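The structure under discussion appears below in the form of structure tokens.
Shown here: the complex without one of its protein chains, the others still in place.
So, chain A:
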Amino acid sequence: MNFAQPVYYPKADYIETDTGNKVSRRATIAGPQNIILGGKTIISSTAIIRGDLRRTGPGHAVVISLGKYCLISEGCILRPPYKTYRGNFNYYPMKIGDHVHIGANTVVEAAMIGNYVEIGKNCIIGKFTMIKDCAKIADNTVIPPNTVVPALVLFSGSPGQFVENLPESTQELFESQTKQYYNRFQPLEG
């Protein structure tokens, strides 16, 4: 299918679930009962995912939901955003769509990330940010809280600003890219 080199990882370092999620043993995952992984999602080592910061109230609360073919790189921190609403303090759920790649050492406190989104390295995504489908965030971008990043655009800088529109083929391109990455990410025995 492709001629790109596989990315090998030591088999013992990752846990693979039935749905094909690969989660590093060295990732910090707090409150795993509140996290949903869509399948074929990779969580690299030293990532931190905070599922413990849940919305107060009765019943089961989903804190972080990730779609399929997502990649959470090394040193990423995903934590849900918080605010007070009508005088009550609460954390609010974070929803991440399918085919989302998040670069190394990025901090994400977004409320929603759409499908086919690519976020670069060392970014800071502020609280309650909405990132729509097929958007791209360049490396080292700082997105302030409550920003809405529209579909099919490239954002970059500090504070993150519009740079250019992306072609309509972005969705197909990025879908095949994320699928390829998942297929290339192979265990190495021993």
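In the analysis below, a residue touches a chain if its C-beta (ideal position, glycine included) is under 8 Å from a C-beta of that chain, and two chains touch if they have at least 3 such contacts; residues count from 1.
Convention: contacts and distances are computed from a predicted model.
Trainee: Given the options "TRAPP I complex", "Dynactin subunit 6", "Eukaryotic translation initiation factor 3 subunit B" or "Ras-related GTP-binding protein", which would UniProt use as the protein name of the unshown chain?
Mentor: Listed in its UniProt record, the absent chain's protein name reads "Dynactin subunit 6".
Trainee: Out of A:Lys22, A:Arg50 or A:His101, which touches the unshown chain?
Mentor: Of all options in A:Lys22, A:Arg50 or A:His101, contact with the hidden chain holds for A:Arg50.
Trainee: Touching the missing chain, which residues of chain A?
Mentor: Its contact residues with the unshown chain are 28, 30-31, 48, 50-54, 56, 77, 79, 82-84, 88-91, 107, 109, 124, 126, 142, 144, 157-159.
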